[in-house]
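Shown here: the complex without one of its protein chains, the others still in place.
This part shows chain A:
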Amino acid sequence: MIKKVLIANRGEIAARIIRSAKQLGIKTVAVFSEVDENSPFVQMADESYLLGPARVNESYLNIDKIIEIAKEYRADAIHPGYGFLSENHLFAEKCEKEGIIFVGPNSQVLKQMGSKIEARKIMKEAGVPVVPGSIEALDTIDEAKAFAKEIGYPVMLKASLGGGGIGMQVVQSDEELENVFLDNQQRAKQFFGDGSMFIEKKIDDARHIEVQILADQHGNVMHLFERECSIQRRNQKVIEEAPSSFISEATREKMGEAAIRAAKAVDYTNVGTVEFLVDSEENFYFIEMNARIQVEHPITEEVTGVDLVKEQLLIASGNPLSLNKNDIKIKGHAIETRIYAEDPERFFPSPGQITRLDLPEGEHIRHELGVSSSFQVTPFYDPMIAKLIVSGASREEAIERMKDALNNYHIDGIKTNIPMLKTIIEHDQFKKGNTKISFVDEYYLPMLKK
């Protein structure tokens, strides 16, 4: 069993990992940048060490420094959380070489899944439906145009190594493709070090539904059902729920099986998420595999009773899965809202000094917090500062409770997206389950203009 884990992350997820590690009797090491010294996770860990200045390259992405601290203070494992180094195959490889357990899949899997073009190929071969699109990278505008013509506009132009919505764009016509192709290719090169682009057919009226999987090092793979994460802004999730109110039991089963096939195709280990687009006919298409813990993992935990971070640490320690698929049923409904430090109408970041943090409390309310009252939210990292998770016996009950919880959620000093969350949660179309990826464009933004 892992004895001491270094958490190579910050904010709410670092705190979340420390909590589960402690429950397993694992010692915890936090690493932090200069501006994060007063973060809750730094206080929670058994030991905390300074990484360096605020900028991510000098702190949370500083592979050498993180490995050095792990070795010096004898952490036998590193948990990368999400974002930052979590899907960096070079980091995982370095851990492997240094004899440090990387809490996640091995570096080979990370490399394969990191390339979306490669991942699509593997999944197609494994019989997992993928979004119709180009199999190889499209190097020139002419190649891209020829391909777009073949599948028909609108299409999604994507960077093979893209993530967080960067390098991804809907394109409606040849003319638009001509205008944006080189720019996106350039950005992909700049951000991800590789400008390989590909095109997918844009799926109409799509929902984003993903399947949580668990795989141990002994060949056992299982899934923990789905999460629907269609409510997004700037290609990033804002509200997630489990289970999806849209798919039928038959589709749920088929998607679970496809996710298991996907995991097995790459000998996946640890927890991971297989993301699909689902159209209005319940056809589903693989988009990518997230080889790490997801931001929205708590809603799966709420409806299944499984602690996914504990499972990660147990799997990484070499333990076989102790869960039995037949014992796990979806119980009730859970919703997560992401609290972002941002303008709720323009979605621009809003860093600053928090002057009040007053949170709703209740049996069905769960908080994951990256900040505390009087916390300074800096502009250096992701704007997500907290997550609010509520559960209920039914979707209706969960929505009602989320509404109450949001009404009692007070953050002063910075702008947050709470007004947006309230508007969506109370929207008739949301209540009806009409939760398509286009929701924010179709229903939320037009309300602001009135």
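The working rule: a contact is a pair of C-beta atoms (placed from the backbone, for glycine too) under 8 Å apart; a residue touches a chain by one contact, two chains touch by 3 or more; residues count from 1.
Definition applied: contacts and distances are computed from a predicted model.
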item: Listed names "Acetyl-CoA carboxylase biotin carboxyl carrier protein subunit", "Probable chemoreceptor glutamine deamidase CheD", "CO or xanthine dehydrogenase, FAD-binding subunit" or "GerAB/ArcD/ProY family transporter", matching UniProt entry of the absent chain; value: "Acetyl-CoA carboxylase biotin carboxyl carrier protein subunit"
item: From A:127, A:219, A:305 or A:379, residue that would touch the chain that is not displayed; value: A:379
item: Residue of A:350, A:417 or A:434 in touch with the missing chain, whole complex considered; value: A:350
item: For chain A, the residues touching the chain missing from this view; value: 164, 234, 341-343, 348-352, 379-383
